[in-house]
Structures are given as structure tokens and as C-alpha cells.
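Below you'll find the structure, written out as C-alpha cells, and then a few comments.
A single protein chain has been removed from this complex, and every other one stays in its place.
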Amino acid sequence: MKKKAVSILLAAAMTISLLTGCGGAEKAAEAPQTEKEPAAQESEAEQAQPAADSQTVAEEPIKITFWNSFTGADGDMLTDLVNRYNEENTDGITVEMDISADFDSQLSTAFAAGTGPTMILSSSAYRFTYGDYMQDISDVFDRTNLDKTDFIQSYLDYCSEGDALYFVPFQIVGYYMYWNKDLFTAAGLNPETPPSTWDEWAEYAQKLTDESKNVYGSGISYDYAYQIAHIMQRFGGLAVTGESENWKANFEGNSGYAKFLNMYQTMVQNGDNPLEADTDSMASAGQIGMTVGGPWVTAGLDTAGVNYGIGLIPLGDAGDMNSVEVLGFSVTTAASDAEKAAAYKFIEWWNSENAEGSSPALEWSVANGFPAYTYSVQEKDAYKTNAKLSAMSAANPDAPTDFIVDSSFPGTNAIIADVIPEMINSVAFGSSSVEEALAKAQAAADKITADY
Amino acid sequence: MSSKREKRIKEKVCEIPVFIILLVLALLVIVPVIWMTFSAFKPEKEIISWPPTFFPHVLTGQNFVDVQKRINILRYMLNSAIYAGGTTALAVIVNSMAGYAYAFYDFKGKSGLFLLTLATMMVPFQVIMVPLFLVVFKLGMYDSYWGLIIPRVVVAGSIFMMRAAFTGLPKELAEAARIDGLSEFGIFRKIMLPQVKPAIITLMILSVNGSWNDLLWPMIVTSSTEMRTLANGLALFIGQNTIEYGAAFAGALISLLPMFLLYIFGQKYFVEGMASSGLKG
Partner (left out) sequence: MKAFIKYWNKPSRCAYLFLAPSVILLILFSVIPLAAAFGLSLFDVPITMNAASFVGLANFIEAFHDERFLNSLKVTAVFTLLEVPLQVFGAFVIAAFLTKNNFRNKLFRAIYFLPVICSATAVGIMWKMILHSNIGFITAVLQTMGFGKINFLNTPGLTIFVVSFISLWRSFGISAIIYVTAIQQVSASLYEAAEMDGAGKIKQFFHITVPSIRPTFWYILMTRFAGALQIFDIIYITTNGGPNYTTESTVTYIYSRAFSSASSMGYASAMSVILFVIIMAVTVFMYRKMNKED
């Protein structure tokens, strides 16, 4: 049934439109189209042919394509690094990078046609959607100088299914707490001691709020599911746990989640937290006392000249944890063996030290504030002395790292894109009580877990 | 005599509220655009600030420098121009021919074909995107200017618009030309087409503008960065997590300018259209 279904459907559609179309001219134009079809279906085979040829002459220049969705300032840095690789490498490899403003549209259409880039950069959760088009790259450690034991195992787990490895980690995205030190001082709070519990958060939020200045103490956005999820799991643990075929959703009766939702609701009602989708801009404008977000928040705060501090998100009743997403390089099924080898070379370069002991991975980590995924980078001085990173890496290394659901749960997208937003919206706008919202979330999540 | 003068005065008095309405609307339109223009010259820090500013406190050209540094504006503009120009040139020919046929001829299956044409504009692009891509791919047009242009030529809305323009013309014109021995295509090209010049200009502007600002199609149907259009390039300033407002607005202005000049240029032709429409009806 695989693959054929859609081809048949398309062919059927063509035939139907042939029959309904009137006039001879159209038929003539249609004919070459249908003739072409079988040829195109073999495109995969055709693609493999030149690949095999080029492998025999290994040192031939080779061009590989590399797609990702790094729009924004960090994409600019990625472009510079890729350009550097293209200049530096002596293997005749050219990496042609394409940053996409609509990555999903570009990927899904390309994959559906059996084409696509050599290499992509995406969240490890993409394997649940596009896994059929990703190659097992577990041999990357055998075929390059990369040392598997240098990679932090819990991050590799995000990227693997059984023995198969679909990604080599590229960036670890954790969320952190940011607080505006000037606002703390103005409110009579100590600017060096951020809240360490959520009760303190609520208490500080009240003190920080200054209606006359349009300042809000707490900046939690109802329209920012990732932010909500990172906070929420500190209150009530993971939303989906268990194992394949036996997943269990934990919304209904989760007292931690209920506590979070009640706290959020109270802060909104008291005017300590704005009812606003875009709280990041407010934080940059210096109008928010405390907020939670990814490392990119610092970029906005820095440009705006906000005097801020970074710390770990306060822990809640669910105990010690360090929720992260893992982004990684993966090689698609559109890549030939030669292209795959070239992609490995690039990934190897990304994680290799130069004469000065620096590596692109280290530069990336330090410049953008993403924690390291290898022990060797963690040991670097440039890494250890970076103020932002040290605050971010203060987390207990042994704490579980799963983000909102068990990292091997394939339905993670739906939980973050549908279940959590529906829940937080209905609470924020009072269309249902906290209990009702959780019950509805449970029902929705149960439907998703039943699928896997 | 006096009644005519009264009428004149009455018309003049009527014009004042009309002018006020038009002015208010114009302000409503232009104030946000001016805000965006000013913002393009503000440092990022000032765009997002409390209290918000309208006039820049600090003037900077940095945003434009950033745009110029980050993307290959000339190359992208050239691609946009090829995409927009190619699509528009073909669209004018194909859509006006079709619109003319629907307006002037009676033939079997007219209603059905027209409704089928209309039907094609009723499904969201996101849904037909993947099958459409497969067709383009199988025709071997992937990552080429042809693949970019050809599928975007026929627009149901444009056919409809040309039909509307031609419907307004008197049928006697065609009859007279037929008696003079002009072929059907000759009637279309020499008699009818010049009569709908303003509609053609409108179609051109719509088509150029549509492809100039089109983000999704060029992105999925091309794969190499040399094929990227300006709209794709400008999307780079709107990150997944952060937006570079200054650069985004600067980019928007850069991309707006050629379109605006084209419009001003096109507007000249509206006048000619007006002059030529004094038909013997």
C-alpha cells in the first residue's frame, strides 16, 4: 500500500480530468504527461545511478544541499559558518544551504516527490513525522573521528530509536527564567535573588506590577505553548508517560497542572500577568518583571539594553528536572552514499577543534547560549566562563531531560500544538474551569495516545 | 440659468464631506505605513520600547545595511522580476483570451467550463500544494523558471475580471468588424483588446504584485538559493523565535518601492484608457 496509493490517486485524477475535459487540444497536451509518469516513478533509481558513479571517484568535487529553518539572526551566523566550511575543507565539498521560511511545506512537498536535500537540521521530534525519509546514521561514529562517548547519552536518546540513530545533536534548547533587575530594584526586591519557587514568583509578580507604568510582574503568554509546557511540567511532571503501545496521558486529576493553571488564572485576574500573546516584545521593552523563554530571549534583551539576569526555571512539585528539546543534523533518503559521506564530513567538521582548540559547535553554543551536548565542549574555558551559559548549565546533570512528554512519544507535536493551547486558552479566557479544561485535555490526549 | 448655478453650488458643498471621508480613509491607510517607514530608520531598541514612539528619536540606516549584508538583493530582485514578469506577460495573453471567449461567444459547455474555472479558486493552496508539486515535478519543471512561472499563469480571478471587462463592450463592434472581413482573432486583438486597456493594466498590476509578494510557491518549487526571490529573502528576518523588526521593515520598503513606481507608471495608462473609451456605442 505504501507510496503507490498516492501515485494511483494522482493517475486516477488525471484520467478523470481527461474524461471531463472537452476538446481535442487538451488530450494532445495530456499525452506526454501520462507517458512521463512511469519514468518519474523510477526517479529514485535514476538518482542512485550517478551517485554510485561518483563514489568510485571519491575525490571529485561534490555538492550537498542542506535545508533548515534558521530564519533570524542565528541563521546569519550559520550561513557564515557554512561559508567558512566551504572555503576551508579540502575534500572538494560544497554545502549549499537553504534557509526556509516554511520548512514543513518545503520538506513535505520535496519528500512526496522523492527528492529533497542531502541533510536537514530539525528538532529530533521531526523523526515522528518525516522518519521514513531519514537515514539511519548510527555509523557516523565509525566512519568519522567523532567519539560517541563524548556525546551526552541522554541527548543521543532523543535522536535514536532502538539501535538506529536519526540525528547527530546540533543544539540543545532549554528554557530559562529571565528577570529584569531594574524593575526588581524599583519594586524594592533584591535584583540578585530571583524567585526560587513558584509561590515566590506569584508574590514577586504582585510586587513588580506597576499599572501606572504599564509594567507587569509576570510574563507568561497564553499563546506560547512551549513556554507553558516548560513551566507546567515543573508543576505536574510529564503529560504523557509509558512506552510504545501503552502510552498514558496525565492531565485529568494532575494536581500540579491544576495548581499551575490556578496560579496563572489568579495572576491574570489580578493584573499581574498580561493577557497578551506577545510577551517577548514586552520583556524587550522592559515592561515585564519575570519571564520564561529560550536563549534567544537574551538577543532581544541585549539589543534593547535591558539589565537582566538569567536563571533556571523555578522547580515545582514535580521535582528536579531539566526539560530540553534536541535539534540535530539528519541525512535524508534522497542522499546518495557519496553525499551521505560528504554530510558526515561536514558534521565531523562542526564538532572538530581547530588549532586554537575552538570548534564551530563551541562558537555556536557560546554565541547563541545553547548548552553543550558533548563533554569536550563543556570543558572549554570559553564555555565555562560564559556568564549566560554558566547560569544555564547550572542544572543538575542527572535530572531527567524529557520535555513535556516522554522523549520517545511520537505524538509530541499534537500535544504541544493542540492539547496544551486549547487547555491554556480556555482557562485564560474563562470559557471553562480549571477542572473542565484538564478533563478536556485528558480526552484529547487520550485520543492521541491511542494512535501510537 | 440660475438653477444650473445652484446645482453647481450644491455639488461643491457635497464635495466637502466627501473630501473629508476620503481624507480620513487616507490617513487611516497612510499613518501605519508611515509608522513602518519611520521604524525602518529606527534602531531596534526604539521600535520595541515603552512609551512607543512615532517619529524616530535616533535616525539610522543600519537596518538597510543589515538587509543588504544578509541577502543578495540584486540577485533576488532579478529572480522576482523574472517570476513576476514572466507570469504577468503570459497571464495577460492567456487570461484575456479566456475572458474574451466567456464574454463574447456562446458555445457548448460554457457554463460548465466557467464554473470549473471558478471552482479552482475555492480550495486553499495548502491543500493542493503537494499534488501540484508532484505534477510540476513529473513534468520536469522542478527548480526552473518554467516551473515557477507556468503553473501560476492561469488565475481564475483574472479570467473572471477580463470577462467582466469584455462584457461591458458593445457586441456591435464585433459584428461590424466581422462584416469588414476581420478574422475572429483579429477582432479580439485589433478591436477588442485595446478597448479594455485599463483592465489589462489592472490585471498586470495584480499579477505582478501577486508574484512579487508570493512567498510559498517559489520556496517549494525551487531548491537552489540562486533561484530564491526577494520575498523569500525578506522572510529571513522573521525568525521562528525572534523577529528583527527593523530589518524586516527595511526589507518591506525595499520590496515595496519597485511596485509603487510601477503603479504610478501604470496609473498614467488609466488616463489613456479613459480617453479611448469614448466609443461610438
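Chains here go by letter, A and B, matching the order in which they are written, and residues are numbered from 1 within each.
Keep this in mind: a residue touches a chain if its C-beta (ideal position, glycine included) is under 8 Å from a C-beta of that chain, and two chains touch if they have at least 3 such contacts.
Worth saying up front: this structure is predicted, and the values here are computed from it rather than measured.
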Checklist entry - Which of A:Asn180, A:Ser281 or A:Ser336 touches the chain that is not shown? => result A:Ser281
Item to check | Which of B:Ile71, B:Leu148 or B:Val196 contacts the chain that the document leaves out | outcome: B:Val196
Checklist entry - Since one chain has been left out of the picture, which residues of chain A touch it in the full complex? => result 1-3, 5-6, 9-10, 12-14, 16-17, 21, 23, 25-26, 29-30, 33, 104-105, 107-108, 111-112, 129-130, 132-133, 214, 216, 222-223, 274-278, 281-282, 285, 287, 411, 413-414, 417-418, 422, 425-426, 428-429, 431, 448, 451
Checklist entry - So that we can see where the missing chain sits, which residues of chain B does it touch? => result 7, 11, 18, 21-22, 25-26, 28-30, 32-33, 35-36, 39, 47-54, 93-95, 97-98, 100-102, 104-108, 110-111, 113-124, 126-132, 134-136, 139, 150-151, 153-154, 156-157, 159-161, 163-165, 167-168, 183-185, 188, 195-196, 198-199, 201-202, 206, 209, 212-213, 215, 231, 234-235, 238, 243, 245, 248-249, 251-252, 255-256, 259-260, 263-264, 267, 270-271, 273-274, 277-279, 281
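Keep this in mind: only the chains that are shown with their structure count from here on.
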Checklist entry - Where the centres are mean C-alpha positions, what is the separation of chain A from chain B, in Å? => result 36
Item to check | Of all residues in chain B, those that touch chain A in their complex | outcome: 44-45, 48-50, 70, 109, 113, 116, 126, 129-131, 133-135, 137-140, 142, 215-216, 219-220, 223-225, 228, 232, 235-244
Item to check | Residue numbers on chain A that touch chain B, as the complex places them | outcome: 6, 10, 13, 20, 22, 33, 36-37, 40, 65, 69-76, 96-102, 105-106, 108-110, 112-113, 115, 117, 214, 280-281, 284-287, 294, 296, 299-300, 303-305
